[in-house]
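Here's the structure we're looking at; comments come further down.
Apart from one protein chain that is not included, each protein chain of the complex appears where it belongs.
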Amino acid sequence: MAIWETLGNLTLIALILMVYSFPLYKENLFYRFVEYLFIGVTIGHATVVAVQFLQKNVLSPILGGETFLIGVLLLSALLFTRFYRPYAYLARWPMSFLIGSMMGLRIFASVNSAKRYMLATAYNPLAQPDLLSQLGSVFVIIGYITAALYFTWGWEHKGPLRWTDKIGRYLLMTYFGVSFGSIAMARFTWFSGTIKTLLTAMGLI
Amino acid sequence: MSSLIRRKEITIAIMLFCAFFVFADRAYKAPILLDTSKWVQKWVLAISAVTMIVTFISSIIRNTRRIQTSLSEGDGPDAGSSIVGQWFYYGTTLVASVLTVAVGLTMGIQSNPYQWMYQYVFQNLATAIASFLGLFYIGAAFRAFRARTAEAAILLICGVTVMLTTNPFGEAIWSGFPVIGSWFLNWVSIGSRRGMGLASSVGTVALAIRVILGYERSVSAGGE
Amino acid sequence: MSSIIDKFENLDRRILLWAVVICVTLPYFIPVGLPIPYEPWVLDAIDFMENEVPDGATVLLDLSAALRVITELEGGMQATGWYFTQRGFKVVGTCFYPDGVFEWYNFIEPEFIKAGYVYGEDYVFLGYIPGESTGVDRLAKSIRDLISVDYEGNKIEDLPMMADIDKAEDFAFVMAFGSGWTPGSYITNWYLPYGIPIIPFSHMYGLSGYLSSWMAGFIPGTICGVRGSGEWANYLGLPSTAVTMLDSVGLGHAIMILFIILGNIAMLIEKYGGKDTESIGGSP
Partner (left out) sequence: MYGNIKDLMTLLMVIFWLIAIAVFSYRGRSVLTWIRPIAGLEAVDEAIGRAVEMGKPLFFTTLHGSGTGNSAFVQGHGPAHLAGLSVLGYVAQEIAKRDAKLEVPLAWPDVAEMGTTVVEQAYRAEGKRAPPDAVKYISSTQMAYALGTAGLMARTEPASILMFGPAAAETLILAESANKYGSFNIGASSANQAVYFITSCDYVMIGEELYVSGSYLSKDMRALGSIKGQDYPKLLQIILYLIAIAMAFSGIKPSNTFFGL
């Protein structure tokens, strides 16, 4: 078993160095090899997971007597028509199943989340404990309305709408700035984690 | 016959059927709706798993064809393109995917070889590439955080203060950073974030309607 | 003068990257020891678990984190496994990412075995369930409807612990590790209809999303990223790799902020100080 672990550590070091040659140097043969290798492995893994899922949730229930599920096998068999061009349009049917149910789910979920967040955003500035949060909740109210008005299509944005547009854009920028800044920690942690993995595998720490 | 099953009304009917039952299950809790939406969702998961298998097969076909083309030194549809001479890479993808599937299906995911591959290749590379982001982030921040316009200045101030808030290092410099940073994080940015979210919700619903009714020509129509 | 600024403006990004690589690597050899103050949302989450959940309660532990963020959550997962055994919680584990299986067997189960937990009586692992938000929704309605066997192939009916556990109401709270949208799905599909408290344990990027849920009162608190892991481990008094990592991350930040400031100064000099260069050179 120890030999496998050593081999694993060597593979790990080699792969990390190869893949890091892209940002730290430039696109090269080693990087390209890792790229194609990784894509192959992930495709294989996803297929294994999919086959296991089908085995567990479709094939064994059918053998156990849920004959109704044969329907889904027949329907998804239509997906294979894409290998034979004249009947390729039949693949649309199972895809419509996916798209239809996604849209049904999303319609309700979108309205529900819009309503929920609208209620959660309805602050009363006077009820806030300190000046900072009072001021903040005023920003929240203005931000919600101006951002919603920023995304309107039917009216020309002039007159009062020009002003809401401008304020909306500034407040959207605060949001983008915040999301840019708050991610730095995560990114550096991942990077630091890889350095740690590399150093551990090399036996330096 | 052929013209009949080509009609786009069939796909629209399927979409309407699925959308209605999945939607109605959430809105109105009657047993028949619940049961129907449950099997629709079960079928959806099964179909998506089959999609992956179809994609796997077509990736094998495509890579085999590419290897043939790249070995044939420049005739065929891809002559002169970047494919020529690249057979080694396509072969890598092909072998890696087929090998993974073979090991995974015959020996199982819990077996030692598969776990070895998963730990040292899959997990290792996923983490290593994700950590690229740390490096790319610096390049992006270096360019983005220049106070050229009013908008960019806002971006700079919010970004840097929040950076110093999430990191304990900021508090060590000045205890005021976390206060300002959390104010941006918890108050100022929230309103526009949710306003944008509202707009996206409306956009999603409108897209759903257009797709189901067949107005988004390229994605919803079945026939021509 | 202006040529130095020009050079800085068009700096090869690789120089910057190498500087950061060195800064991030250094603390692994020479510890710096930056302080780690507690964040209020982490304290709220700890407070909730310590005071509002009775000993021996039933908990759902969701491990829907992709392995690429494992460096952030590893310490937190071990601390969580350890803490659950200290409180005698009965744990149902599940994951909506296939990677969760690996995390369960490497970080969670060893802690349980160390504490003498028995499979089927004190903890159960349901395994990978596909379908993210759909799956979370169906899990709330009925576990038995969604799956019939656990990850190791035992029938759910045969597990003594699962006798009276089937739906959302049977759980005291949910600890949701996540690198995607799953903790949010729990808030939508578990908290809002059934009122089950959720503690998202997300990678750092999820923080701003869960903070707004925290402010709105949807969740008792949240623990995020390597900093959250470090605080959680510090609170429990466990040794953790998160602390060294925070040092190295802090130095990385410092060098980047330095470059941002220098970049802005260079830009300002060019804008206000270097007007004459324009008339000399002219634009092509």
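First chain written, first letter: the chains are A, B and C, and each begins at residue 1.
Just so we're on the same page, contacts are C-beta pairs under 8 Å (C-beta built on N, C-alpha and C of every residue); 3 or more make two chains touch, one makes a residue touch a chain.
Just so we're clear, the structure is a prediction, and the values are computed from it rather than from any experiment.
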Partners of the unshown chain among those that are drawn: A, B, C
Of A:75, A:145 or A:199, the residue in touch with the unshown chain: A:145
Sole residue of C:78, C:94 or C:134 that reaches the chain not shown, by the stated touch rule: C:134
Of B:14, B:49 or B:103, the one touching the omitted chain in the full complex: B:49
Hidden partner interface residues of chain A, rising order: 19, 22, 27, 31-32, 34-35, 38-39, 41-43, 45-46, 49-50, 53, 79, 82, 88-89, 91-92, 95, 98-99, 102-103, 106-109, 111-112, 114-116, 118-124, 126-127, 141, 144-145, 148-149, 151-157, 172, 175-177, 179-180, 183, 187
Absent chain, residues of chain C that touch it: 66, 68, 97-99, 130-134, 179-181, 184-185, 192, 205, 208
Touching residues (missing chain, whole complex) on chain B: 27-30, 44-45, 48-49, 51-52, 54-55, 58-59, 62, 65-66, 77-78, 82, 125-126, 129-130, 132-133, 136-137, 139-140, 143-144, 155, 193, 196-200, 202-211, 213, 215-219, 221, 224
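Here, only the chains that are shown with their structure count from here on.
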Centroid distance [mean C-alpha coordinates] between chain C and chain A, Å: 15
Between chain A and chain B, centroid-to-centroid distance (C-alpha), Å: 5
Multi-chain contact sites of chain B, meaning residues that touch two or more partners: 41, 44-45, 49, 109, 118-119, 122, 127, 129-130, 134-135, 141, 156, 160, 163, 166-167, 185-186, 189-190, 193-194
Where chain C touches two or more other chains at once, by residue number: 17, 20-21, 24, 68-71, 130, 134, 204, 207-208, 212, 215, 225, 227, 249, 252-253, 256
In the complex with chain A, residue positions of chain B that touch it: 5-6, 10-12, 14-23, 26-27, 39-59, 61, 88-90, 92-101, 104-105, 109, 112, 116-122, 124-125, 127-137, 141, 144, 150-151, 154-163, 165-167, 179, 181, 183-205, 207-208, 211-212, 219-220, 222-223
Chain B to chain C touching residues, read off their complex: 38, 41, 44-45, 49, 109, 118-119, 122-123, 126-127, 129-130, 134-135, 138-139, 141-142, 145-148, 156, 160, 163-164, 166-169, 171-172, 178, 185-186, 189-190, 193-194
Touching residues on chain C, where the partner in the complex is chain A: 14, 17-18, 20-21, 24-25, 28-29, 68-72, 98, 128, 130, 133-134, 188, 192, 203-205, 207-208, 212, 215-218, 225-227, 241, 244-245, 248-249, 252-253, 256
